[in-house]
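The other protein chains are all here in position, but one chain of the complex has been omitted.
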Amino acid sequence: MRALTLLEAVNDAYKTEMRLDPFIVTFGEDVGVEGGVFRATTGIQKEFGVERCFDSILAESGIAGTAIGMAAAGLKPVIEMQFSGFAWPAFNQIVSHIARFRNRTRGAITMPIVIRMPYGGGIRALEHHSESYEAIWGHIPGLKVVIPSTPYDAKGLLISAIRDPDPIIFMEPKRVYRSIKQEVPEGAYTIPIGKAKVISEGDSLTMVSYGAQMKEATAAVGELKKLGVSVELIDLRTIYPYDKETIINSVKKTGRFMVVHEAHQTFGVGAELITKVVEEAFLYLEAAPVRLTGPDTIFPLPRGERYFMISTDEIVKNAKNLAFYSI
Amino acid sequence: MRALTLLEAVNDAYKTEMRLDPFIVTFGEDVGVEGGVFRATTGIQKEFGVERCFDSILAESGIAGTAIGMAAAGLKPVIEMQFSGFAWPAFNQIVSHIARFRNRTRGAITMPIVIRMPYGGGIRALEHHSESYEAIWGHIPGLKVVIPSTPYDAKGLLISAIRDPDPIIFMEPKRVYRSIKQEVPEGAYTIPIGKAKVISEGDSLTMVSYGAQMKEATAAVGELKKLGVSVELIDLRTIYPYDKETIINSVKKTGRFMVVHEAHQTFGVGAELITKVVEEAFLYLEAAPVRLTGPDTIFPLPRGERYFMISTDEIVKNAKNLAFYSI
Amino acid sequence: MFEKFDPREGKKLEIMNENGEITPINEIPLMNDSQILEGYLVMLKTRVADEWAISLQRQGRMPTFPPTKGQEAIPLGALMALNQDDWFVIAYRELSGWLYRGIPLRNWYGYYYGNEKYAHLPTNKYHTFPPSVPIASQLLHTSGLAYAEKFKKTGRLAIGFVGDGGTSEGDFHEALNFAAVWKAGAIFIIQNNHYAISCPREKQTITPTLAEKGFAYGIPSIQVDGNDILSVYGAVKMAAERGRNGLGPTLIEAVTYRLGPHTTADDPTLYRSEEEVELWKPKDPLIRTEKYLLSKELLTSEKIEALKEEFLAFAKEEFQSVETSEDPTIEETYNYHYKELPEIMKEQLKERKERK
Partner (left out) sequence: MFEKFDPREGKKLEIMNENGEITPINEIPLMNDSQILEGYLVMLKTRVADEWAISLQRQGRMPTFPPTKGQEAIPLGALMALNQDDWFVIAYRELSGWLYRGIPLRNWYGYYYGNEKYAHLPTNKYHTFPPSVPIASQLLHTSGLAYAEKFKKTGRLAIGFVGDGGTSEGDFHEALNFAAVWKAGAIFIIQNNHYAISCPREKQTITPTLAEKGFAYGIPSIQVDGNDILSVYGAVKMAAERGRNGLGPTLIEAVTYRLGPHTTADDPTLYRSEEEVELWKPKDPLIRTEKYLLSKELLTSEKIEALKEEFLAFAKEEFQSVETSEDPTIEETYNYHYKELPEIMKEQLKERKERK
């Protein structure tokens, strides 16, 4: 096995699947010759030809909208939005059509489209390059939303997404793109969409996170262990439809629940998960669930970005409070 | 005083303010000669001239995007999206610019823009004409989101919105447009944005709703009274920034909390409100909070729309269960 | 051939005039009499079905829907010039093409009646997209379809329809540019019926024609009399030849007039004069085709009356089948969001059924 970065794992997933399925096409701004601004599609045009991997015109509505026609005619479009902050011009096509064709036509026309987009902050980027808007995508009926946190998961989840018969928003944590390497098997393997992963078992509290934030969450779990707090850490992996069962089962065991996500707070993913926990495990709760999230601010330009991000220390402190709280 | 429909109240608010402020302009598809497909702008072009009230080109991004330039140059654009389901082509301009100019320029360029849009179902409409996506708008930092439920509120809140120095998504419950009449004072009056309204005081449980759903909620409160359940019903009025204080104070009194909204469930407004209640009033809760919402489905075409809507009976039944639940 | 009809020079393709007289034009493919008759029958059926739907709406038996009266020649003439397996991507006013393609009238009625099951059109049979409500969005689907067929080397084309108002949306721009750059076999038809709800064509853009917008993408573009099925047919036939020869897309502006309201909820008297409507009535595509066929004795007034009755009976039957068919079950409103219903939605469904 080779150790790959998350980006390389994405590239590997692409190539693995494109070798198996001649109808997969991928396009987006700069994905052809250059291999994408992050190089996720490096070498693909060369191996699979310009019909299957090409630069699109600079128009996101066009990218998503033409993918619809391609999907209806039997292709499998895997499209890239250069940054999640630039997916908005495509919002109408995604919400009004991609998410709806199966239901609108009662299954006659389906939309097996994967929409990849780098998301998230912490890389000192220009405006619009750092947002985390998974809650919006998750709120659109008809879409699935997947976020890997590691190279291994990225490959397995992207292959699952490509094989999935329904449209998937595949959000890639760009802060992780090149920051870690992990053993990634050659060839195809899948990771089920809609299933969370228990990263560490524990009984003091249940902590859910996902994407780039898993890094600090995982580090916090180690710190907390030293403090005698045993955390059941869950990587959500799929934002919608999320894996309620794994979360609820864990909370029933630990009695304490915490969500940590980079995205801002109000109407965010944390609210949904806490509400679900309250609905289904109220009587098990030994303390009010806690969400540790970004603030309701616009993601700041680089000199202010530290005010948005959530550190390992903050997670440790808040988790400790939660674990030792008694009514 | 005259009894007005909600639509007439909107029209009245427009005229009242446009007489006071010569820089208010309003435009959108069909708002000029025709007065809008719902007639919210009837008579405005005639009274204020074609420069201040006109049909826009059929292009929503254009409507929102040009409003930005107008606002920066000192006009006060009040724009109409013909239906909330057709606001998506404008999403990029709204999210990336309208919501962000004040922060981006640290106050040098501000966006005093009102974006009106009819929303919600129950009127046997064509596809895309029935959605309730307030949670998405509420999740965008930099926007305020307001939903009136009555003619009186519609006028007062719209006037407040027009005078507000920040951008406001003003969602009008089209099911209420012509369904009720209410006394509406002549001349200008305002209703504060960000404040909820306690519709009925009660001590059995706290119920929050808003928009068209207030009708069934109010009816349910009457029914519940007969059953000995005294409901504190709150009309949220502002989705963001919502009035936490009124809700929390009420829950601290009643110990039971319920949200009722037409919009679908996951990552919806209900999740946020319940989470906030849990965060701030956990020890006061005598039962798990309840959300009664639309399902995570696409709003069905007319023959199926009853499966989406929430009836008075359902509210009564669920509120009763909540009120009589004991741990 | 398209160069001879440069819309910027005020040229427009017109073959059959208001009096039903045909002036063939060299090199432009011409419908023969049996085709004209066939087309007429579909137009008449469309007209009758459309009017019946309006009367149903007035009776409260049909929700809001967009009548097609006056525009029947366009989708029909276009589809007659294409193959059954070329993709047909509609806005919401293309009933004549729908019927020509052999899609049951009940599916049209049923969709507007409000049941998604009627939009279940197997693509391998019909190659037709359901109505697209978000204006102009469907043109991008058209470009994508054309790309896919080029990719698969099937020779199939894709034809997409949009209104005059729809040309203002950003998606119009992007769709034409994508297709042009891809040299994809797409045909774009603007049904210029002079209004976008209440907004007249003149307020939508200041260019004398909509056709000339195509040149901004390097797309051959032509304006045709959209009330003349022969003009539409001829232009689409030539566009199809271009497309099948790998020469890329074509833009056709078909000039017509919406004789009815925008939808049954619309009141056109608010924004247009009775005189204007009167001016357009004699240009009605159905009437002029009728004139031609009568003059050629391919049809008689009696036959027409009989056909009208037959079509009305047919329309009534089709609607009845819709009206008496089962509403969707609650399960149906959940089950088609994903191939498999997610757990989260399953529970909502269960809760919903218990909630009552």
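Per-chain numbering from 1; labels A, B and C assigned in written order.
FYI, a contact is a pair of C-beta atoms (placed from the backbone, for glycine too) under 8 Å apart; a residue touches a chain by one contact, two chains touch by 3 or more.
What you see is a predicted model; the values in this text were computed from it and never measured.
Undergrad: Which displayed chains does the hidden chain touch?
TA: Visible chains that the missing one touches: A, B, C.
Undergrad: Consider the whole complex, including the chain that is not shown, and state which of A:E127, A:D203 or A:E223 touches that chain.
TA: Counting the whole complex, the residue in contact with the absent chain is A:E127.
Undergrad: Any idea which of B:R39, B:K144, B:K215 or B:R237 touches the chain not displayed?
TA: Of the listed residues, the one touching the omitted chain is B:K144.
Undergrad: Among C:A216, C:L279 or C:A306, exactly one should touch the missing chain; which is it?
TA: Checking each option in C:A216, C:L279 or C:A306, the one touching the absent chain turns out to be C:A216.
Undergrad: One chain is left out of this view; which of A:A59, A:I191 or A:A323 touches it in the full complex?
TA: A:A59
Undergrad: Among B:D166, B:E216, B:D235 or B:E262, which residue is in contact with the omitted chain in the full complex?
TA: In the complete complex, the chain left out is touched by residue B:D166.
Undergrad: Write down which of B:R104, B:K181 or B:K252 is the residue touching the left-out chain.
TA: From the options B:R104, B:K181 or B:K252, the contact with the absent chain belongs to B:R104.
Undergrad: List the chain B residues touching the unshown chain?
TA: Against the left-out chain, chain B lists 25, 51, 56-57, 59, 61-62, 64-75, 89, 92-93, 96-97, 102-110, 141-142, 144, 164-166, 194, 240-242, 244-245.
Undergrad: Pick out the residues on chain C that sit against the missing chain.
TA: Residues 168-174, 177, 180-181, 203-207, 212-213, 215-218 of chain C touch the chain absent from view.
Undergrad: For chain A, which residues touch the unseen chain?
TA: Contact residues on chain A toward the absent chain are 29-30, 32-35, 37, 55, 57-62, 85-86, 88-89, 124-129, 265-266, 292, 295-298, 300-305, 307-308, 313-314, 317-318.
Heads up, the rule we're going with is that only the chains that are shown with their structure count from here on.
Undergrad: If you take the mean of the Cα atoms for each chain, which one ends up farthest from chain A?
TA: Between chain A and the rest, the longest centre separation is with C.
Undergrad: Could you state the distance in Å from the CA-based centre of chain A to that of chain C?
TA: 40
Undergrad: Centroid from C-alpha atoms only, then distance chain A to chain B, rounded to Å. What do you get?
TA: 30
Undergrad: Please set out, as single numbers or ranges, the residues of chain A touching at least two other chains.
TA: In chain A, the residues touching two or more other chains are 61, 89, 92, 96, 103-104, 141-142, 240.
Undergrad: Provide the list of chain C residues touching at least two other chains, using ranges where the numbers run on.
TA: Touching at least two other chains: 116, 133-134, 170-171, 332, 337, 344-345.
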